[in-house]
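Shown here: the complex without one of its protein chains, the others still in place.
Moving on to chain A:
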Amino acid sequence: MFLLGAALLHAGATDLYLRYVKAGLQPLLLASGAVLIAAALATAWYERKRNKAAKATAHAGHAHPEPRISWLLVLPLLSLILIAPPALGSYSALRTGTALQQPYGYGRLPAGDPVPLSVVDYASRAAYDHGRSLHGRPVRVTGFLALDHSGAPYLVRMALNCCAADAQPVKIALTGKLPPVLQPDAWLEVTGSYTPKLTHDPVNNGPIPYLKVTSAKPVPTPHDPYDETWNN
């Protein structure tokens, strides 16, 4: 239990937790880790007191045993501290349909040339606004690569509401000038322009807009691999 609290604290204090849950949960994680540690220490403290008392009275009124089921708690502990599974990648992205939804409206494009946009932002502007609010300007989008069974490349970002269990992908299909070797799960920063071509996700028939790529360069995995701006 102490270890569990410490592991939670560790995950909360580093950026590890961003692989699994949304950023807003960090204070809760830290608080619960602290509570678990406090509970462990309190247990040890009272146990010691009781042992002293038991020696004095030669009567050990011992606590009820813990259930066997609690041993299962060791499993997430092990996987968290030893393996630290990575954030969801192309495998889950291809199994789930794109979660793109029509937005209320389109904000003004951020400054810069090419315009830095999120995957969700570009996809909704391209799919529901026919790229009008892009004004023909080049855009720059960051996401990870996923290749479907026919080898067609998609740029994906997982959108997340609470934890990785409810993460849903938003996909952009890539066309144009692509790097010769495409590695699934590799993070790419893609520069390109709008193209009216649109396809549909075979999983849930959601719209997947295309992006005409002019250049692409590999980037390290971002600080927070999920997109949390969505729906919040």
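By our rule, contacts are C-beta pairs under 8 Å (C-beta built on N, C-alpha and C of every residue); 3 or more make two chains touch, one makes a residue touch a chain; residues count from 1.
Convention: contacts and distances are computed from a predicted model.
Undergrad: Assign the chain not included in the display its UniProt protein name, restricting the answer to "Phosphate-selective porin O and P", "Permease", "Thiolase C-terminal domain-containing protein" or "Hydantoinase/oxoprolinase".
TA: This omitted chain is identified in its UniProt record as "Permease".
Undergrad: Using the document's contact rule, name the residues of chain A that touch the chain not shown here.
TA: Answer for chain A: residues 1-4, 6-11, 17, 19-21, 25, 28-29, 31-32, 35-37, 39-44, 46-48, 51, 60-76, 78-83, 85-92, 95-97, 99, 101, 104, 161-166, 168, 202-206, 231-232 touch the chain left out.
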